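Only one protein chain is missing; all other protein chains are in place.
As written, the chain order gives the labels A, B and C, with residue 1 at the start of each chain.
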Amino acid sequence: MSILLNEETKVVVQGITGSEGTFHTRRNVAYGTNVVAGVTPGKGGQKWDDSVPVYDTVDEAVREVGANASLIFVPARFAADAIFEAADAGVGLIVCITEGIPVLDMARVYPYVQSRGITLIGPNCPGLISPGKANMGIIPGEITGPGPIGLVSRSGTLTYQVMYEMWTRGVGQSTCIGIGGDPIVGTNFIDVLGRFAEDPETKAVVLIGEIGGDDEERAASFAKENVDKPIVAYVAGFTAPEGKRMGHAGAIVSGSKGTAAAKAEAFESMGFRVGRSPTETALFAIEAVR
Amino acid sequence: MSILLNEETKVVVQGITGSEGTFHTRRNVAYGTNVVAGVTPGKGGQKWDDSVPVYDTVDEAVREVGANASLIFVPARFAADAIFEAADAGVGLIVCITEGIPVLDMARVYPYVQSRGITLIGPNCPGLISPGKANMGIIPGEITGPGPIGLVSRSGTLTYQVMYEMWTRGVGQSTCIGIGGDPIVGTNFIDVLGRFAEDPETKAVVLIGEIGGDDEERAASFAKENVDKPIVAYVAGFTAPEGKRMGHAGAIVSGSKGTAAAKAEAFESMGFRVGRSPTETALFAIEAVR
Amino acid sequence: MDLFEYQAKDLFRKYGIPVPDGKVASSPKQAGAIATKLGGNVVVKAQVQVGGRGKAGGIKLASTPAEAESVASQILGMDIKGHKVRRVLVERAGDIKSEFYASFLLDRSEKNRAVLGMASARGGVDIEEVAATEPEAIARVSVSPLVGLRPYHIRALLFGAGIPAEAHKGVGSLLEKMYEALVSGDGALVEVNPMALTGSGDVVALDAKVSIDDNAAFRHPDLEKLLDVSALDKQERAAKERGLNYVKLDGTVGIIGNGAGLTMSTLDVVAQAGGTPANFLDIGGGANAETMASGIGVILSDRKVKSLLVNIFGGITRCDLVAQGILEALQQLGDVKAPIVVRLDGTNAEEGRKILQDANHPNIVPSPTMLDAAAEAVKLAKKRRH
Partner (left out) sequence: MDLFEYQAKDLFRKYGIPVPDGKVASSPKQAGAIATKLGGNVVVKAQVQVGGRGKAGGIKLASTPAEAESVASQILGMDIKGHKVRRVLVERAGDIKSEFYASFLLDRSEKNRAVLGMASARGGVDIEEVAATEPEAIARVSVSPLVGLRPYHIRALLFGAGIPAEAHKGVGSLLEKMYEALVSGDGALVEVNPMALTGSGDVVALDAKVSIDDNAAFRHPDLEKLLDVSALDKQERAAKERGLNYVKLDGTVGIIGNGAGLTMSTLDVVAQAGGTPANFLDIGGGANAETMASGIGVILSDRKVKSLLVNIFGGITRCDLVAQGILEALQQLGDVKAPIVVRLDGTNAEEGRKILQDANHPNIVPSPTMLDAAAEAVKLAKKRRH
């Protein structure tokens, strides 16, 4: 099993005819993802790559071909609108890769999507992959394979690093989810931990956090109470100075809040192991399932 | 037992120092309702009727004396704001008596209250009473008493009529709820039927509908599937002409939609009895519990 | 509150919605003068708050001012489905390439997204019929006013309705402004049928239908003056002026109740007892003697009313005040012929009954229950008819 995404998920790609959309959708299709439709307003009726029907609206894609998950590649200034559209069209899962969405846009999107009971991953995230089944987003499929470890991360490439370190040592993953590095993201660690806790195939969880906010601290407390599986954490940004944004809009230490040290300490105080490097994190995770 | 309201409910009254607020709060207090606080901005620190503390904000009333339900008597133009305030203060039940709130105000209030998981009764409603326990609103307490019948109604005085017809024949009620006659109300028949279905003390339910909308039709379908108790329905407005508002903002037949005949037919087709008059409705209900 | 087309178009201008040049006239001469100012072809449109005026001959083209004057004289005074035409709107006629339909309205069935937007490429036709026969020809979106109308809603309407691409910009802009008019103007309905794509590529609202939420009138004091009481029936006007909740019907038994539900129910039991209700009149909560007196006055000014039924269940309303009101009304009105059947229960019912008993007025017939009272009122009305 896997969580949120599998080979049966019917994916519609918003912005499929854009350069980003085309590039990554091809990779996702090649991986085996069930991409049933694309959406580009004004291009309805066309076939993308001679195979995938393109619609003007997400609603049509849902009605015509039964899409139940949307992958969003539209530019930042149109992305909030795209998420609202997907939410209203009735898909259950929305994955927004787009980086650079204004925080206030997300502050409007979040309560709406939340109130409609939809899972939104991202924005500003690499998406998610259920290795061997389906890939929705930009995570390179070739660096991983199926296995017993669930992975959830605020980062992109750092996640690939840890996946790769596990996979080159022969241990794969059930599902890997990049929740994104923005201050307001649709899905947080707790949401994903809750799902991994109930997934029988997931034997251990790797959680990759970074500076900023207190999602890692909340996740540690939640995991202590609710997750009966080994968790290995990693936190990036021990050397980050106060008040500077480290790439991600959400990765910023404000005053004494949101430091990597506090986050690592939160996990350790709850009895979870914390890797000092991506390599050590992968090794701890492998130990946990062997 | 009763639903939503009992002798332990801690009520804060918004607009307690107004004339309506004072008049009805006195009646509710006399009935035994646990009114713990009032709110009138600018009058914080006073004592209402020399006994109930008045606060400037609902939030204070919740923090200081643990109010968990709010009863709203503020004028229509301020009522939406009052509901938002109560919702944010964290009470679980909001009863809004106020009549004449703009529909668009309610169209903003409804999704917000809904998304926060709060029960809103009304607006433009008489409130609710759990006879012998507590009374929140303007239903006359002296015309009813405790008993096995749950009552839910879009009307005010018509409800009193039916309650009275039952009570003068010796049969009382578990809880009576007037959900209000506006196009957008916080709680509909289905919400209340679901609660009555689970209340062991409620042996039968009387549902009083009227023309306009399709809440009665939906309730009939819902009840067929989900309520394992006798239901007696009554619908007012068989003689109402198309396109005219019969007092309540929501009581209007649009084209062929929302007629009393269609609503009565909906209940009968699902196997529920429909009284032709308030008297017959009361008699049917009494039969159902005897 | 429904606006006339010319009023709705004034509102449209306020929100930047393009409408044809034109002006309202209440005489043929005025209509001719407006046509002169507009120059060239005009269309003369009956101003009534009812659909189907085109078919009924209420809309006519004219190519000269003289012709405009002449068709206006035909239209003014017409009776269209019971609505008398008191004004015509004279507008410049334009070339029309195609016609569409669009509306926004408050939709009680979807409370989380209570504004329903609709569009169709079938414009200028009876949209209810299109809805019944070709539902897929009408695109619909549900909008939460918390979120507001967003580009995706507009796309869903444009693409869903099959609006041609050349009209997307114009129709999209109209949709935005119509939505704005609905939410800022507290509309219950804002409808354009048809909107036209002109030869020059503009999109214009040829017709305009707007209904305002009465509850929001306090936010729009300017709208009060638009209310055309002259369009109302005599009794309705009097009731409106006195702030009563009154609906005129066609029968012989006048009805007063307190509370909308109880009053509707009273109408129903009167009908069940074989009578015909003459009206709906809800005196509301906390009515006093004065309200009662006004209500009785309004109802009895209808000559068809043969008996009057007062059905009160006192909650906030005090039955003693109701009884006093009835007596005051009888005093004020003087020569009242109709018998008044009175049923009082609830708050201060005994005091009320006592007041009536003591007054011992020949017109007043006390009755112990709602059903008895209905039967009695029906019997008395029938008796007086013969």
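Assume contacts are C-beta pairs under 8 Å (C-beta built on N, C-alpha and C of every residue); 3 or more make two chains touch, one makes a residue touch a chain.
As the structure is a prediction and not an experimental result, all values here were calculated from the model.
Enquirer: Which chains here touch the chain that is missing from view?
Expert: Listed by label, the shown chains it touches are A, B, C.
Enquirer: Which one, A:Lys133, A:His248 or A:Lys263, makes contact with the chain that was left out?
Expert: A:His248
Enquirer: Among A:Tyr112, A:Phe189, A:Phe222 or A:Phe272, choose the residue that contacts the chain missing from this document, as touch is defined above.
Expert: Final answer for the missing-chain contact: A:Tyr112.
Enquirer: Can you name the residues of chain B that touch the chain not displayed here?
Expert: Contacting residues on chain B, toward the hidden partner: 41-42, 44, 56-60, 78, 81-82, 84-85, 88, 108, 112, 115.
Enquirer: Please output the residues of chain A touching the missing chain, sorted low to high.
Expert: 23-24, 76-77, 100-108, 110-112, 114, 126, 138-140, 143, 153-161, 164, 181, 183-184, 208, 210-214, 234, 236-241, 244-251, 255, 260, 276-279
Enquirer: Tell me which stretches of chain C touch the chain missing from the display.
Expert: 146-147
Operating definition for what follows: only the chains that are shown with their structure count from here on.
Enquirer: Which chains lie in contact with each of chain A and chain C?
Expert: For chain A paired with chain C, the chains in contact with each are B, in label order.
Enquirer: Chain with the smallest distance from its CA centroid to the overall CA centroid?
Expert: B
Enquirer: Which chain's C-alpha centroid is most distant from that of chain A?
Expert: With centres defined by C-alpha atoms, farthest from chain A sits C.
Enquirer: Centroid of chain A to centroid of chain C, CA atoms only: how many Å?
Expert: Comparing mean C-alpha positions, chain C is 53 Å from chain A.
Enquirer: Indicate the whole-number Å distance between the mean C-alpha point of chain A and the mean C-alpha point of chain B.
Expert: Centres of chain A and chain B (C-alpha means) sit 44 Å apart.
Enquirer: Determine the centre-to-centre distance between chain B and chain C, using the mean Cα coordinates as centres, and give it in whole Å.
Expert: 28
Enquirer: Can you list the residues of chain A that touch 2 or more other chains?
Expert: Residues 115 of chain A each touch two or more of the other chains.
Enquirer: Multi-chain contacts in chain C: which residues touch at least two other chains?
Expert: Residues 112-113, 144, 146 of chain C touch two or more partner chains.
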